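As structure tokens, the structure follows; a few thoughts come after it.
All protein chains but one are shown in place.
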Amino acid sequence: MLAFAIRRMFQSIIVLLVVGLVAFSMFNFVGDPVDSMLGQERTDADVERVRIQLGLDQPFPVQYYKFLQGAVKGNFGISYRQGRPVSQIIAERLPATLELAFVSAVLAIIFGVALGIFTAIRRNGWAANTIMSLSLIGVSLPTFLIGILLIYIFAVELGWLSSFGRGDVVDLGWWRTGFLTKSGLLAIILPAITLGLYQMTLIMRIVRAEMLEVLRTDYIKFARARGLSKRAVNFGHALKNTMVPVITVTGMQIGSIIAFAIITETVFQWPGVGLLFINAIRFVDIPIMAAYLMLISVMFVSINLIVDLLYFAIDPRLRLDKTKG
Amino acid sequence: MFNKIHDNIFRALNSDFLYSFKHSPVAIVSFIVALTLVLGAVLAPFYAPHNPFDPATLNLMNGFSAPMKPNEFTGETFLLGTDDQGRDVFSTILYGMRISLFVGFAAVTFAMVLGVSLGLIAGYVGGWLDALIMRIADVQLTFPGILVAMLIFGIAKGFTPIDQRDQMAIWVLIIAIGLSEWVQFARVVRGATLVEKNKEYVQAARLNGRRSGGILIGHILPNVLGSVLVIATISLALAIIAEATLSFLGVGAPPTKPSLGTLIRIGQGYLFSGEWWILLFPAVTLLALALSVNLLGDWLRDALNPKLK
Partner (left out) sequence: MRLKTLTRIALASTIVLSMGIGMANAQTLNWARAGDSITLDPHAQNEGPTTALQHQISEALIVRDMTGKAVPALATEWGPSESDPNVWSFKLREGVKFHDGAEFDSEDVVFSFNRAMSEESNFKELLASVKEVRANGKYGFEIVTDGPNPLMASNLTNLFIMDKDWAEANGATKVQDVEGGEDTFASRNANGTGPYILVSREPDAKTVLRINENYWGIDEFPMEIKEIVYTPIQNQATRVAALLSGDVDFIQDVPVQDLARVGETDGLKVITAPQNRVIFFGMNQGDADLETDNVDGKNPFADLRVRQAVNMAINREAIKKIVMRDQSVPAGMISPPFVNGWTAELDAVPENNVEKAQGLMNDAGYGDGFSIRLNCPNDRYINDEAICQAAVGMLAKIGINVQLEALPKAQHFPLIGGLKTDFYMLGWGVPTYDSEYIFNFLVHTKGEKYGSWNGVRFSDPELDMKIQGLASETDLDKRNQTIADIWAVVQKEQLYIPIHHQVLNWGMSDKVDTIVSPEDTPMFKYFKLGS
């Protein structure tokens, strides 16, 4: 077990280094930060001076080495655009994205599981079939379009919900939350639906498929034969057995949610790290881009590692297999 | 004519499959819609009223014509109206769909070739190579496609000469979307290979000193064909949506040769101003295309996995 864990962690670090290299090399191509930093009145001498200041005149490996050196200490340098430490900016923005991701995930799980059970139990009913077909519409339209349509209907035409931003936030010192104000809660509804729709469909389909599978097993047939009520069978036995794959998939989808938050945050002007990243691309703010990519790589790789270790702990068959190879 | 095509395709498949298709109205409708759209796009140069990709034929004054209403300056009438550049929306959708479909099919083909080969190698060779491939697959699975695409786009731009960037954008889309979809194929094929590898006929071939790789491929591929087909169909829908999303973020098809996604990006700017046709028609086309492909994939999965029926 220990050997396996150590080996997997070692692999993860290599993955991070590679991702870091790829990410960092990308920045040499997204544009020249100097021009977006200097205004209309800049002279060519200014351009040269700032390039040297930023260390952009140094060869690429040197730049990457310097970046890694800082990254290990959690120091990603100073944002070119805001002139503040990147770690500080990200720490400020992360709560917005995490709150959005959290609400989307909760919505996706609640509705996904509920609809999944419903469509499995009423397998051939018209309502279930309609839901199944409708759910495909959700995944057949691009996220940005759904977001804009939701704004158009609920903010502009009906005027029920706010069209952008987080509303009023409360600063708890270490976390700025939108959960404690009315406007904050109203503001999160549309972006959370937009972001969670795809995951909801996915969870619904997995729950349905798993339920159908489980409902066919002898174990359920036996439970029915014992005379347990339909309700008890469906919820007490069948559902319980479908939860493992649902939890796994949801875990794996956290990465997706954070990444797709880029689009949702752009459409709703949600002040999270996704919007920060898109803005960084526009202004060629290399330290921010690098830090963001490293942050989500760490997040993805850790999720992967945890899932793997959990499997390893749960399933003894894997233990034999893996240690051999 | 359609019946004949159906027959030719399905004679090769077993009759259960055909039976299931004939008794699924959803599958039939989806198939017809998807086929119509694909043929409509492929044959567009033969019947589309305009070629929107030829700038010399455009007249800017035709811009923003409403569907079926004569333009106030030029008097020309367009079936589905025109966009901001005076392009006929109907023709632009057809030509745009060609790009979307080309990107979709090419990306899925790329993902399939990559995934199936890597899956075979991983399963057959095993050992550290297997570990390496599957580790990459794990990481790939958690790393979302749009991020991969943006990374590749950033890198590719640095290496492409300036006058080839238009074409580059299309290939980058294909590679990026392909790279984010190959894992599913690889996993299925690897699993099947592991099962097959230890069967007697392969062992026998090995003992006789014959190269067993060819035999393996011959036996495994038919077994995984169904799963690969299902994954490919669903991937196609995902690829079309991914193309649209990337175009929205500005890392997609160029505006002078718009894909469906680029058209929707252009059209969403006119949602509030009353020029609804620029957004609505491409969006409905995209929806019809992705939905029908998704429904087909859904049906395929059920049909090929009778356990769930």
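Labels A and B are assigned to the chains in the order they are written; within every chain, residues are numbered from 1.
Everything that follows uses one rule, which is that contacts are C-beta pairs under 8 Å (C-beta built on N, C-alpha and C of every residue); 3 or more make two chains touch, one makes a residue touch a chain.
Predicted model, so just to flag it, every value in this text is computed and none were measured.
Engineer: I'd like the shown chains that the missing chain touches, ordered by label.
Structural biologist: Touched by the chain not displayed, across the whole complex: A, B.
Engineer: For the full complex, which residue in A:Ala5, A:Ile78 or A:Ile189 touches the chain that was left out?
Structural biologist: Of the candidates A:Ala5, A:Ile78 or A:Ile189, A:Ile78 is in touch with the missing chain.
Engineer: Looking at the whole complex, which of A:Ser133, A:Ser163 or A:Ser302 touches the chain that is not displayed?
Structural biologist: Of the listed residues, the one touching the omitted chain is A:Ser163.
Engineer: For subunit A, which residues lie in contact with the unshown chain of the complex?
Structural biologist: 30-45, 47, 49-50, 53-55, 77-78, 80-85, 89, 92, 148, 151-152, 155-156, 159, 162-166, 168, 170-173, 180-183, 266-269, 271, 275-276, 279, 281-284
Engineer: Against the chain that's been left off, what residues of subunit B make contact? List them.
Structural biologist: Listed in rising order, the touching residues are 54-56, 58-61, 63-64, 73, 84-86, 162-163, 165-166, 250, 254-256, 268-275.
In this text, only the chains that are shown with their structure count from here on.
Engineer: With centres defined as the mean C-alpha position, give me the subunit A-subunit B separation in Å.
Structural biologist: Taking the mean C-alpha position of each chain, the two centres sit 24 Å apart.
Engineer: Which stretch or stretches of subunit A touch subunit B in the complex?
Structural biologist: Result: residues 11, 15, 19, 22-23, 25-30, 132-133, 136-137, 139-145, 148, 152, 156, 209, 212-213, 216, 252, 255-256, 259-260, 262-263, 266, 278, 281, 293, 296-297, 300-301, 303-304, 308, 325 of subunit A touch subunit B.
Engineer: Considering only the defined contacts, which subunit B positions touch subunit A in the complex?
Structural biologist: Contacts found on subunit B: 26, 126-128, 130-131, 135, 138-139, 141-144, 146-147, 150-151, 154-155, 157-158, 237, 241, 244-245, 248-249, 261, 264-265, 268, 271-272, 283, 286-287, 290-291, 294-295, 298, 307-308.
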